[in-house]
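One structure follows; several queries about it will come next.
With one protein chain removed, the remaining protein chains of the complex are shown where they sit.
In order of appearance the chains are A and B, and numbering begins at 1 in each one.
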Amino acid sequence: MKYILMMTGKKSDFEGYARWSKEDLQANVAFMRAFSKELKDSGVFVSTEGLGWPSEAKLVRAGKNGEPITDGVFPESKEFLAGYWIIDVESPEQAYKIAARASQAPGAGGNLANMPIEVRPVLSGHADLGL
Amino acid sequence: MKYILLMSGTKAGVEGYHAWPKQDIEAHMAVLHRINKDLTESGEFVATQGLTGPGEAKVVRGEKNGVPVTDGIFPESKEFLLGYWIVEVPNAERAYAIAGRISAASLNMPIEVRQFAIH
Partner (left out) sequence: MADHPYDAPIEHLLRELAPQVLGAVARRFRDFSSAEDAAQEAMIAAFTQWPQEGVPENPRGWLIQVACRRMTDHVRSEIARRERETAVAAETENLASLHEIEADMDPDDTLVLLFMCCHPALTPSSAIALTLRAVGGLTTAEIANAFLVPEATMAQRISRAKQTIKASGAPFRLPSPHERTEHLPAVLHVLYLIFSEGYASSIGSHLQRLDLAREAIRLARNTKTLLPDNAEIAGLLALMLLTDARRAARTGPDEELIPLDKQDRCLWDRGEISEGIELLTAALAKGSVGLYQLQAAIAAVHDEAERAEDTDWPQILALYELLKRVSPSPMVTLNHAIAAAMVQGPAQGLQLLKALDTDPRIASHYRLDAVRAHLLEKIGDYEAAIEHYRVAAARTTSIPERNYLMTQAARLAGD
């Protein structure tokens, strides 16, 4: 079963992150690398991505003639997706355990960031045989 | 360049979608299916995923001892991710054009376009 583990942040969280000390940033990156490696070694890794900064985010709708209309204005309270992991595991409990691990990434000042990680099942193209 | 195209909604929005007439739902599915096929043919398709509704979502934090603490409550107004497409395209404009097509197929709901961080 595939699950997505999502890290989100408000614009202010990203701005805060950008002001972390070099050591804190390096510790966080090292953790993320090690975490991805753990996922790969245990045979559950499907994918991971970090997303670009919210300042680069655009909202797109179709205009009258089908041309896309882009807009870069978001409310201050908006939670932006910062990055995600997709894992393939045997049970939801296993997914939560792994998410708890991701949540332990070190944060600013060497403290645990204790970020909330949103865990959602990923839909599959699989059709149930109903047997 | 890889871009992720995010489709989000609120609980009210999703309930509204569920109340669409049958033909409109079917037409919507057919158009999205068509878009995926076109993107595959053009070689721009990287991935697409749909997510289950927020009822199945859990927010997890790790306790000090690593035990997961889960919480499944989402406020009514919170926007949650419904699904995404990942495309590989030569420039942002092409990503916006694809997003525009998805938006047009989906009652013109806004599609958030983000570029992938390069490792």
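Keep in mind that, in the parts below, a residue touches a chain if its C-beta (ideal position, glycine included) is under 8 Å from a C-beta of that chain, and two chains touch if they have at least 3 such contacts.
For clarity, every value in this text was computed on a predicted model and none was experimentally measured.
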Among B:10, B:36 or B:115, which residue is in contact with the omitted chain in the full complex? B:36
Among B:10, B:52 or B:115, choose the residue that contacts the chain missing from this document, as touch is defined above. B:52
At which residues does subunit A meet the chain that is not included here? 1-2, 40-47, 88, 90, 121-131
For review purposes, identify every residue of subunit B that touches the missing chain, sorted by number. 18-22, 24-26, 29-30, 33, 36-37, 39-40, 45, 47-48, 50, 52-53, 55-56
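We adopt the following convention: only the chains that are shown with their structure count from here on.
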Separation of the C-alpha centres, subunit A versus subunit B, in whole Å, is 14
In the complex with subunit A, residue positions of subunit B that touch it: 4-6, 47, 49-52, 54, 56-64, 66-71, 78-79, 81, 83, 86, 92, 96-97, 99-101, 103-104, 108-117, 119
Tell me, which parts of subunit A touch subunit B in their complex? 4, 6, 47, 49-52, 56-63, 66-71, 78-79, 81, 83, 86, 92, 96-97, 99-104, 112, 114-123
